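Omission of a single protein chain aside, the complex is shown with its protein chains in their original locations.
So, chain A:
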Amino acid sequence: MRRTTLRRIGVPRSLTRGWGLAGALTLVALLALAVAGPLLAPHPLDEPVADVGQLPGPGLWLGADQLGRDVFSRTLHGGLTTLGVSVGGTLALYLVGVPLGVVAGYRGGWVDAVTVRAADVLLALPGLLLALLLVAGLGGSGGVLLLCVVLTQLPALTRLVRTATLEAGSRAFVEAARARGESAVRVVGFDVLPTIRPVILADAGLRLRSSVIVVAGLNFLGLGLHPPTADWGLMISENRDIIGLNPWAALAPGALLALFTVAANAVGDESAATRTATRTAARTAAGTAAGTDPTDAAPTDADPREARP
């Protein structure tokens, strides 16, 4: 029952079991930690409460950092920036990339040509170089980091959505709608978006992971947020000098970042894996399952052409 409810609100089946479920729960838990963490922090953020690099002890669960500040409190605070910018950036990415890809793929012609060439130009620049250019030009702040997340991944996403749209647009039901003279908006809303939705969902987990890496990476390199902000990427960078004194100061934020990327990967992989699996099944059963939806096929054996009178 519960699973069908989740399915009904659009949660892919792959995320209701196994690694997909574990990954999804971890993502949710980490986001909850990032949001609620600051409220639970026992110590102030930027005041020394112990000796530099003091090891964990009672009241100081993860010890102290390179300035004697409480690592536990800073870890609780530090998720919001990284995860917030990554998740927000990923959302912004989809808000821009999906419409762009759909318009290019559905409209075709010069719109498509311009979009694809622009995407190719952006793709030609390595993501990190592009981010460096942006930071150098606009300075390091949350907003600029968000822009980095969007721009480094936009070309790939747009091309993916465009290709999926091209494929969806050649389906007979889209042709039927065109022959009826339906407006492009209606055809996209009713036919194209639902058809490409599985592709987008499968891709989203991987994009989120990349976003985290972009944000944490820039912060670690000191190109993003500045001290004394508590941020996981920044914390790893700041505390690498005292890793011999209190390894937890860098390990704790690092472990949480790693957990987040692994969880995001698991979600992405599971969505993608389930999709491929059903596709393969659909192909082997091609002779029989002529009418089932390849992305979400319930296994049927009866010849679907006229199973019921």
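Observations on the structure shown:
Here, a residue touches a chain if its C-beta (ideal position, glycine included) is under 8 Å from a C-beta of that chain, and two chains touch if they have at least 3 such contacts; residues count from 1.
By our rule, contacts and distances are computed from a predicted model.
Per UniProt, the protein behind the absent chain is "ABC transporter ATP-binding protein"; the candidates were "ABC transporter ATP-binding protein", "Na+/H+ antiporter subunit G", "Molybdenum transport system permease" or "C-type cytochrome biogenesis protein CcmF". Of the candidate positions A:54, A:158 or A:195, contact with the hidden chain is made by A:195. From the set A:171, A:226 or A:240, the residue in touch with the chain omitted from the display is A:171, counting the whole complex.
Residue positions on chain A in contact with the hidden chain: 171-173, 175-183, 186, 190-191, 194-195, 197, 281, 283-288, 290-293, 297-308, in rising order.
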